[in-house]
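There's a structure below that I have some questions on.
The complex appears here minus one protein chain, its other protein chains still in place.
Labels A and B are assigned to the chains in the order they are written; within every chain, residues are numbered from 1.
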Amino acid sequence: MSLELLIQNALLVFLFVLCLIAIELKDLLYSVIVLAGASITLAVIFFMLQAPDIAITQAAVGAGVMTVLFVIAISRTRRQE
Amino acid sequence: MAGMTVIVRTIARLLFPFTFLFGAYIVLHGHLTPGGGFPGGVIIAASVVMLFLAYGIERAQKRVGFLHAEVLESVGGLAIVVLGLFGILLGITFLQNVFPLGTLGQLFSAGNLPLLYLGVGTKVAAGLILIFYAMLFAFRGGEE
Partner (left out) sequence: MQRVLALGMVLVIGALLVFTVSTNLLPFGSFPMRKIGENFENSIGQQILENAPLQTGAANVVTSVVWGYRGYDTLGEVTVLFTAVVGVVMIFRAFRRRE
């Protein structure tokens, strides 16, 4: 197993763990921040798979705009699940 | 939303031109480097939204109003359709690349592709700012 494949599998496992944490957290604000971290991890995986277009889009949408919109939605509703 | 502390305001004010420039670079170089209209527009919208959140929505609304964003979004969509109709007028089919192609790899090349990307970038940036405004003003009074 080469080094690149090893890093890629490690990133996939890390993404899975981050998604599980985002599901299980009871505080929705923390959950949104963990989801932004998962989105950045997914962008790195896309970049390693040689798709820089999708990586840029995923980083900008997932970590930038989606987080802001979720935070606004949480500030208008309840914070605890 | 009333704005944040002076640290956040200073950082946002210093960071805004670079973020905006990066978004404009991604939109304008969409036919040369990875990127394009959608990611560039999203980055521009994120930079403007960062400024709004730092300075408070009341001050921001005097600079970029609800109506500005609506008009810009419609202008971006209209520009794409008008460029498509140029293809019918000067060529054969809708959205045909009728402008001169230029040399490969230069900034002014590839016919109407940079213009189409400019329209898409304007439309996406204005549309996301519009969604942001609509969600922020949803459950409270306040004129547009």
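Convention: a contact is a pair of C-beta atoms (placed from the backbone, for glycine too) under 8 Å apart; a residue touches a chain by one contact, two chains touch by 3 or more.
All values derive from a computational prediction rather than experimental measurement.
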Could you run through the displayed chains and say which ones the absent chain touches? B
I'm checking contacts with the chain that's been left out. Which of B:11, B:82 or B:134 qualifies? B:134
Missing-chain contacts mapped onto subunit B: 30-34, 36, 73, 77, 80-81, 84, 94-95, 97, 101-102, 104-105, 109-111, 113, 116-117, 120, 123-124, 127, 130-131, 134-135, 137-141
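In this section, only the chains that are shown with their structure count from here on.
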How about subunit A: which of its residues touch subunit B in the complex? 52-53, 56-57, 60-61, 64-65, 68-69, 72-73, 76
Can you name the residues of subunit B that touch subunit A in the complex? 26, 34-36, 38-39, 42-43, 45-46, 49, 53, 128, 131-132, 135-136, 138-139
